[in-house]
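Structure incoming, see below.
Removed from the display is one protein chain of the complex; every other protein chain stays in position.
Then we have chain A:
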Amino acid sequence: MAKDRPTLASTFCGIECMNPFWLASAPPTNCGEQIMRAFDAGWGGAVWKTIGEPITNVSSRYSSIDWEGRRMMGFNNIELISDRPIEVNLQEIAEVKRRYPKHVVIASLMVESKRESWHEIVQRAEDAGADGLELNFGCPHGMSERGMGSAVGQVPEYCEQITGWVKEKARTPVIVKLTPNISDIRVAARAAKQGGADALSAINTINSITGIDLDTFQPNPNVDGKSSHGGYCGPAVKPIALNMVQQIQADATSALPLSGIGGIGSWRDAAEFILLGCSTVQVCTAAMHYGYRIVEDMQDGLLNWMAEKGFATIEDFRGLSLPNVHEWKQLNLNYQIVARIHEDLCIGCQLCYTACWDGAHQCIHLDRTSPAPDTTRTPKMVEAESARRISTTPIPKLDSGTSGRTNAITPLERIPRVDEHHCVGCNLCSLVCPVENCITMERIDKDLPFESWEERVAKGLVATGTGEVMSTNT
C-alpha cells in the first residue's frame, strides 16, 4: 500500500494534467463561462466544442434510450459544431487560459479540407493559448455531408494528409479524434500516426437512430416531423469504446497516447479505460445528464481505489489489462468451471433454470425432491404441473398448519440443481441470478496444463480447417 495519498497528476503527450478527467468537445464545453465553472468543479481539462465556420442547428437535436426506468442509458445527437463565431471562441480560450493557467484547454478544430484553412485555424487556436489541438475527424452527421468530420475520418488518406498539414504548422500536441463508424478503427489510427499525430482520442459517436414514436411514426429526435441519423453515446456504448481502445493500444502501428471516450460516467469506467492504456478520459453524456459535479466522485473514487491497490500514479496501472486481452485461439481450452447454486442464498425465482433450458445448455434441473434425478422434465412440463394445483386462501381458523407458513426459507423444490457433469461453464445462470453470490462459478479442471487452440494446431492434434479464418476482431 502506498503510504502517501496517490496523485492523479500525469502527463499526456507532453501536456501536464492535474487530473485525467476532461470534458469532451460537446455542449458542456460550448463557451468560456461553462468551462470555467467546470474547472471550479474539479475537471482537469476541457476540449473546447469544435471551432470552425459557425453553423445553424436544428431543433430538437437530442434523443435518448431509457432502460427499465433509468433515463438516458443511450444518448443521441444531431447537433453540429460550434454555432458561435471563431473569433468569440478564441477570445474566450485566451480568457480561460489567463484565469486557469494550470488547467488543460484543448481546441477542437474542424475546417474545410484545405491546407491553408487548417494552417490558419491552427495558428489562431495556438495564438489564443490552447494547450493542444484535437482534430475532429469523427462527427458523423451534418458536417460529414460537407466533406468534414467523419467524411475525413473514414478515409485513411484524408486523415493522414490533413494530420500532416496540421503538423506542418502546430507547435502544440496534435490529437486526432477517431470515428467508430468504420470497420477497423486501427486503419484510421495508423493513418493519423503516419501523418504525425502526437496522440489519439477515441471514440467519437456511433451512427444511430434511437427510436421511432409509435403514435406518430416519427423517428427521434423529431425535427418538424423528420429526423436524421445521429451520434450515439452514453453508458450503452462503453463496451464498444473499450474494445476499440484495446484494438488501438494492442497494435504497434496504431498505438499512441490515447484519450478514452465513450460512456464514461464514473471512476470505475475511467479506471477500465486507463487499464486498457488510456492516459486521460473524456466525459460528455454523464455531465450532460447530471452536471459538472459528477467529477468530484470520479476523482475521489479513483484516488481511493488507487490507494487500496497501492498505485501512486496513473502510470502505475495504465495498460495493465492489455496483456490479458488475446485472440480467441490463445485462450486456455483446458480451463473448466461449473456453476454452483448456494442453497442458503437462493430465493427460488428459477430464472437460472429457465435461462439454462431455453438460453443455454439444459444443465439445470428442478428435481431436488425426487428420489432419482429426472433430467427429462422441460420447463413447459413444470409449469403445467403447478397450473393444475388448486390453491385456496389460507384462513387461520379453517386451515391449521398453513398460518405458520414462512417465507424465510426457500422450499427445496424451488431450488434448482446444476448437473455438474453436463454444465459447460457458460456462466449464463450466474448472470441472470438476481442475488449476489448465489451462483458462483467453481474451477473443476484439477489444474490441467494450459493448452490453446493454437497449440493444439501446432501439435497437429486438430485440423486447421480452412487455414486462415477471418475474424472481425483481429
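Criterion: a residue touches a chain if its C-beta (ideal position, glycine included) is under 8 Å from a C-beta of that chain, and two chains touch if they have at least 3 such contacts; residues count from 1.
FYI, contacts and distances are computed from a predicted model.
Only one chain is not pictured, and the protein name UniProt records for it, out of "NAD(P)-dependent oxidoreductase", "Branched-chain amino acid ABC transporter substrate-binding protein", "Cytochrome O ubiquinol oxidase" or "Spore germination protein", is "NAD(P)-dependent oxidoreductase". When you scan A:347, A:426, A:441 or A:457 for touch with the missing chain, the hit is A:347. What chain A contributes to its contact with the hidden chain is residues 68-69, 347-351, 353-354, 379, 382-383, 386-387, 389-398, 405, 407-410, 414, 434-435.
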